[in-house]
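Apart from one protein chain that is not included, each protein chain of the complex appears where it belongs.
So that you can tell them apart, the chains are marked A, B, C, D and E in the order they are listed, and the count of residues begins at 1 in each.
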Amino acid sequence: MTWMDNFMQATVIMCLGMGLVFLFVASLVVLIQISARVLSKYIEEAAVAAAAPSAASGGNQGAIVAAIAAAMKQHSSK
Amino acid sequence: MTWMDNFMQATVIMCLGMGLVFLFVASLVVLIQISARVLSKYIEEAAVAAAAPSAASGGNQGAIVAAIAAAMKQHSSK
Amino acid sequence: MTWMDNFMQATVIMCLGMGLVFLFVASLVVLIQISARVLSKYIEEAAVAAAAPSAASGGNQGAIVAAIAAAMKQHSSK
Amino acid sequence: MIKKIFLTIALGLIFVGGLGVVSTMAETTTPATQVIAQAQASVQTTAPAATKAPESAKASVDDISIKTGIVSIAAHTGVAGFLAKDGWKSLFMISIGFILLYLGVVKDFEPMLLVPIGFGTILVNVPFAGMGEAPHGLLYMIFEHGIRNELLPLIVFIGIGALSDFGPLLANPRMAILGAAAQFGVFGTLLGVMALNLLPGFAYTLKEACAIAVIGGADGPTSIYVASLFAPHLLGSIAVAAYSYMALVPLIQPPIMRALTTEAERKIKMKQVRPVHPMEKTLFPLFVVLLCALILPSALPLMGSFAFGNFVKESGCLDRLSKTMQNELMNLATIFLGLGVGMQMSADKFMSLETMGILFLGLVAFSLGTAGGVLFAKAMNVVWPKNPINPLIGSAGVSAFPMAARVSNKLGLEADPHNFLLMHALGANVAGQIGSVVAAGVILAIFGY
Amino acid sequence: MIKKIFLTIALGLIFVGGLGVVSTMAETTTPATQVIAQAQASVQTTAPAATKAPESAKASVDDISIKTGIVSIAAHTGVAGFLAKDGWKSLFMISIGFILLYLGVVKDFEPMLLVPIGFGTILVNVPFAGMGEAPHGLLYMIFEHGIRNELLPLIVFIGIGALSDFGPLLANPRMAILGAAAQFGVFGTLLGVMALNLLPGFAYTLKEACAIAVIGGADGPTSIYVASLFAPHLLGSIAVAAYSYMALVPLIQPPIMRALTTEAERKIKMKQVRPVHPMEKTLFPLFVVLLCALILPSALPLMGSFAFGNFVKESGCLDRLSKTMQNELMNLATIFLGLGVGMQMSADKFMSLETMGILFLGLVAFSLGTAGGVLFAKAMNVVWPKNPINPLIGSAGVSAFPMAARVSNKLGLEADPHNFLLMHALGANVAGQIGSVVAAGVILAIFGY
Partner (left out) sequence: MIKKIFLTIALGLIFVGGLGVVSTMAETTTPATQVIAQAQASVQTTAPAATKAPESAKASVDDISIKTGIVSIAAHTGVAGFLAKDGWKSLFMISIGFILLYLGVVKDFEPMLLVPIGFGTILVNVPFAGMGEAPHGLLYMIFEHGIRNELLPLIVFIGIGALSDFGPLLANPRMAILGAAAQFGVFGTLLGVMALNLLPGFAYTLKEACAIAVIGGADGPTSIYVASLFAPHLLGSIAVAAYSYMALVPLIQPPIMRALTTEAERKIKMKQVRPVHPMEKTLFPLFVVLLCALILPSALPLMGSFAFGNFVKESGCLDRLSKTMQNELMNLATIFLGLGVGMQMSADKFMSLETMGILFLGLVAFSLGTAGGVLFAKAMNVVWPKNPINPLIGSAGVSAFPMAARVSNKLGLEADPHNFLLMHALGANVAGQIGSVVAAGVILAIFGY
């Protein structure tokens, strides 16, 4: 197999690879969005619950805020 | 081997099995009771200790009471 | 192989063994002392830090004192 | 809501599987799947669904072009696999896997086991993924080195031993007899299997019958242990039945218990249990081992592992080891045990009338065990009328720790709100655990293991 | 200071190694090493460095005298081994091991992996210690039963799954596309390998090229998995390159990111992420498995293990298993994975131009991945100008969780101190983890695995 053959094959693999990666990830995004729509009623409730001051349910909204705060702190302390 | 043969064998296994299970468990009960008698002096002490208000030794009497209490709570909350 | 042969061999193994064990451990001591000398500046600092009343850095000086204290306590309680 | 999504996935998969059946039956290829079909021609569509690409594909990378590359990849997608002959079976099994996840997570059916089994079922049935294939498929390795040699069930038993407390049994040794009586769930089922064999289509061998009957012991690792020796091809169905019905005990037992007892019997109060010295707990696992060694050595692998864990726990001076057994050892073994059982959930093993039979017989086994325990308690009351036993406790003898004991307590409280049966029922419960190991041991002994 | 000592040891070893080269080249023996050399005559100095004593030595204990004993032991010291032919290579590799320990502990380069790899490297290269030899060398056993069968990378993946949080991705699904774009680090590198093959001395095969390219996925276990299948002899170099460059992400990425973006682009603020329901997190790993089963079964061993860990974590009812996966399972697998990789760091495999090439190509791969992500984000802004993406987030698509996301956030804050990109970058980051598994799966699929 000449170098050129190998190079062509590498190019083919690259095209197939990038294509399939995009296909996979795009399908995943579609699935996420469909499930989000199906679950939207619940999500809104969760958002309302998270917006409430008590936030006792430990939803991941609080986690996001905490993550950002932690990230800020880490950054500033560096 | 006919079905009848198989059925007979299953019956035999059942008889042997139930017999041996009872034999085993009965022997175990006898062993438990012998050891309980041998240890009775200590057990009485333990019972006295458990009856005392301090109950600092963490005997399993306390655990039994706790288990019952927990069971009641669980039941009522269902 | 006669018993005498075996005994001689055991003696040889003993001599080689004790020799090599001492050689190994002595080399290790030398290495420890070289590294201690190289690190001496830092060690003095550590000693000073440990001597200071705060001892906040959790150096192993404190650990040594604690170990001795623990050992004393254990001994006296036996 | 999550239930709907789960079920939608599962039903969707079954539906697509159904389409697959139709398409393979019609032996036609629609234009849309033409390219795929061409590629499949070289992929030998007659091969079992969950196979890797043939060796030839591995070698011929000489001439990848965009077109052949797409064709080759397309031919090895799961979609192609599912559309191939028998591919719908894989799809069906994958949907079974999703149902197991649903039962575990949403319905809380023993999720510790059903989630790993469900995931294993999904993974092993994906075509071309090769996760169940020798020599290096992950599930294959787990099954081969963890289950076929009976290692993981025994290790789980060490962990269960380290988690068990025999205090309630020692406080009330008479209860142990009920743990023996409930083993009628095992041996009665044996006759049930024979009865089922009278129906056309069912022809379980005696060994298979025994492996199925052990479901009546209501003890997962014991069922897996016996099945891996007697009927490895039924391992998946047996494990799923055993764990599912254990989770269903609160539904299965009450009607049987109510039907077999009178209101007066359910109100029987039992006398206080005796106090137990810690030393008794330490000695108990040694008694069990000794007895097992003397009269039933076939049960020793299971019983010895169990007693080892319990002795380490009760010895009082091995907290390090005891905690490791209760947590890391137990959890690691459970994860791999579940995945390995999933390995046996392949279409050719699971999709058969036998599996239906096992699911039915498992229900029979739990019911017979419950009835056996209750009726024997009643019989004891006839023979020894003073100091009677509340027959509701009998049902706890099937083990299924601690659900069965809670069921007894709950029905007792229904009859009389001041009658707490829990401690007595727990005694029968842990005795049932020992009883089912003994029952399994007898079966192993009879067949010369 | 500790740095000096570390480097002194390493350089000292390299120096002694150099002496060894000179002495073997000169083929002369100095008087001081005469006795040793005599002994070596019987030890076949031509044997590979890291070999045990020959069988003959084991048998002939008949006639140990002090003299022959000293000679025999001296002939099997490491000193003698290092002075033997090719012994300097072992010494060189041992110093590489010390450098890895130094990078891990002092420079904080992924110490969880580099310390076990470094120790493995040291141990496997000591002559006459036999730690890498069949059948009972510790490192040999770990490699053979943990890595050659791809077991440990998959178990580490279960652990990573149980540690991953896909919340940021679900909150911002568009970010997933950047995790795909960054896989140009993998496939672009494939062309880079081919370009390097034009230089004399480099002749990577296509499979080797693919194994190297996967370094661009910035995911250690994936690299090890593919390398163990495609190029086991390069496993050591590939693993070291992958983990080292992951640790170097904060140095490699910023210059590329600054060069490819304008000040205005770096100031782009992104809209708030949407709230995510816990149910979505539970379903996400199932979607991943389903998609992987449908369109890329070759990626299933990695993706399925990953999803299994993540599902157990997000199921919400399996805390026991989830904690075991995150801690014990993950840590145990990491220890042994590192030691086993060290096993492949032997002189004959590592000391070659190929390793230099891999170190260079690894850097290329990380750079291409970074550039791919950033440029694709810019392209998306051209195509969909409203609701633009800050291209700094693109670089987080390489995965290297969570360093790459922190780098994006840091550069964003430099441009605008009120612009927090972390959550968005984390979304691209976890998408990159999935992306690299998909990329690896495509490569496996093309070669028919």
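Basically, a contact is a pair of C-beta atoms (placed from the backbone, for glycine too) under 8 Å apart; a residue touches a chain by one contact, two chains touch by 3 or more.
What you are looking at is a predicted structure, and each value in this text was computed from that prediction instead of being measured.
Asker: What are the shown chains in contact with the chain that isn't displayed?
Answerer: Touched by the chain not displayed, across the whole complex: B, C, D, E.
Asker: Considering the complete complex, identify which of E:Ala84, E:Ile99 or E:Ile122 is in touch with the unshown chain.
Answerer: Selected residue, touching the omitted chain: E:Ile122.
Asker: Can you say which of E:Leu101, E:Ile147 or E:Ile389 touches the chain missing from this structure?
Answerer: E:Leu101
Asker: Where the complex has a chain not shown, which of D:Ile99, D:Val186, D:Ala227 or D:Leu283 is the residue touching it?
Answerer: Reading the full complex, the residue touching the unseen chain is D:Leu283.
Asker: Which residue from D:Ser90, D:Asn125, D:Ser298 or D:Ser346 sits in contact with the chain not drawn here?
Answerer: D:Ser298
Asker: Touching the absent chain: which residues on chain D qualify?
Answerer: Counting only chain D, the missing chain is touched by 149-151, 154, 158, 206, 279, 282-283, 286, 289-290, 292-298, 300-301, 304-305, 307-308, 311-312, 315-318, 320-321, 323-325, 328-329, 442, 445-449.
Asker: Of the residues in chain C, which ones touch the absent chain?
Answerer: 3, 6-7, 9-11, 13-14, 16-18, 20-29, 31-33, 35-36, 39, 42-43, 46-47, 50, 59-61, 63-64, 67-68, 71-72, 74-75
Asker: Spell out the interface residues on chain E facing the chain that's missing from view.
Answerer: 1-2, 5, 9, 52-55, 57-59, 61, 64, 69, 72-73, 76-79, 81-82, 94, 98, 101, 104-105, 108, 111-112, 115-116, 119, 122-123, 126-131, 135-138, 141, 327-328, 331-332, 334-335, 339
The rule we apply is simple: only the chains that are shown with their structure count from here on.
Asker: Take chain E out and leave the rest in place: which chains still touch each other in groups?
Answerer: Chain E out, touching clusters read A, B, D | C.
Asker: Is the C-beta contact count larger for B-D or for A-D?
Answerer: Most C-beta pairs in contact, of the two: B-D.
Asker: At the chain D/chain E interface, shared numbers over all numbers used: above half (same) or below half (different)?
Answerer: Counting shared over all numbers used gives less than one half: different.
Asker: I'd like to know which pair from A-E, A-D or B-D copies the C-E interface, where a copy means over half of the contact pairs are the same by residue number.
Answerer: A-D
Asker: Express in whole angstrom the distance between the two chain centres, defined as the mean CA positions of chain C and chain D.
Answerer: Taking the average C-alpha coordinate of chain C and of chain D, the gap between them is 54 Å.
Asker: Quick one: report the Å distance separating chain D from chain E, using the average Cα coordinate of each chain.
Answerer: Going by mean C-alpha positions, chain D sits 39 Å from chain E.
Asker: Between chain A and chain E, tell me the centre distance in angstrom, where each centre is the average of that chain's C-alpha atoms.
Answerer: Inter-chain centre distance comes to 24 Å.
Asker: Touching two or more other chains, which residues of chain E qualify?
Answerer: In chain E, the residues touching two or more other chains are 206, 279, 283, 290, 292, 295-296, 442, 446.
Asker: Can you pull out the residues of chain C that are in contact with at least two other chains?
Answerer: none
Asker: By the touch definition up top, name every chain pair that qualifies.
Answerer: The list of touching pairs comes to A-D, A-E, B-D, C-E, D-E.
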